[in-house]
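With one protein chain withheld, the remaining protein chains of the complex are depicted in position.
Right, subunit A next:
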């Protein structure tokens, strides 16, 4: 077996050194009733690389890659062009096969990457400090709410109807089991919800999204001020990180915590994971943050170096008193995010955002020309909602049969209701002919 270096001769001499006759003897503490005498039934035996490649390629072949057809799906996961350099660098074994940098002398590579990542996330979100990443945007959102509960010593979170339903559900799952209250506003495809009316003296935070799940661009400056006046924190969620190249950053709107999804930079769609949660806060809240933090220090020779720091917040030190049970971050996805953003730089990132917006404007104009289609949004970044004369789920299925991935039905996200609404995204990967094909096919299926 190609991954196992021990030879039979090695095994024999090692057993001799240990002083046991067989490897079975080493398992003598296993209760006899639970010992299996041979390989588990019902599973195949070992295979060569070629056979595994063949079997898995066959499974992959049953899927329709988004890049092989005109594709307009977003709703929390976006198809962007990833420069070849990104994937090449993240596959360097020194990044790929290293553990969490607990031994800083032999982990300065990972640590400096994390320090740079934290800086990049702070800059993008307009916040003071960011951590070394979370599992994904949705878990970052739930952790943000729990952090707000700790900071304010209150236990009631108000969740906007414009919040991505997966983020909402991840948060309400924690609410149910961890024990806090959530006020979930109904979906607001056209906006106009009065969040402030829900804020009272027990409210720890208001969670909003920008652009919201329906694509509307929002200004939460007033809401932030009002929250502050009532002692509640403003949590701003961002699911499309590229939007931060063009929109007012949450920090400038008065966000106390930003929970975002970083997949758009450096990370493929991957059928939903792994992705990378971004988590940024105001300076004064740093010691209440969940997750890993990398900090600058000096070594024994006085040279600049980096270490994991403030770990007295974390589970491996604090155990049941930790701020969160989180251990893992999304290290390699954070690295991909960081490399992509380093390649883009100020100019590239800004232009990428401008292109995305322009593509969405073009798409909106084309779709608005299709009979029966109504653009719901007054404002948007690279994603908007359209109202159809038929259930969107049926339309999407019919489009798929014509080789077009035509968006995400709102009913799928929210588990029913709002059947006639479809969320459509455009990115730099969409050509004008993709858009024309979409508009033509949409006219046919309506």
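Everything that follows uses one rule, which is that contacts are C-beta pairs under 8 Å (C-beta built on N, C-alpha and C of every residue); 3 or more make two chains touch, one makes a residue touch a chain; residues count from 1.
As a working rule, contacts and distances are computed from a predicted model.
Participant: Any idea which of "CD225/dispanin family protein", "Putative glutamine transport system permease protein", "glycine dehydrogenase (aminomethyl-transferring)" or "3-oxoacyl-ACP synthase" UniProt assigns to the chain that's been left out?
Facilitator: Of the names offered in "CD225/dispanin family protein", "Putative glutamine transport system permease protein", "glycine dehydrogenase (aminomethyl-transferring)" or "3-oxoacyl-ACP synthase", the absent chain's UniProt record gives "glycine dehydrogenase (aminomethyl-transferring)".
Participant: Taking the full complex into account, find the residue in A:113, A:207 or A:418 that is in contact with the omitted chain.
Facilitator: Considering the complete complex, A:113 is the one touching the chain left out.
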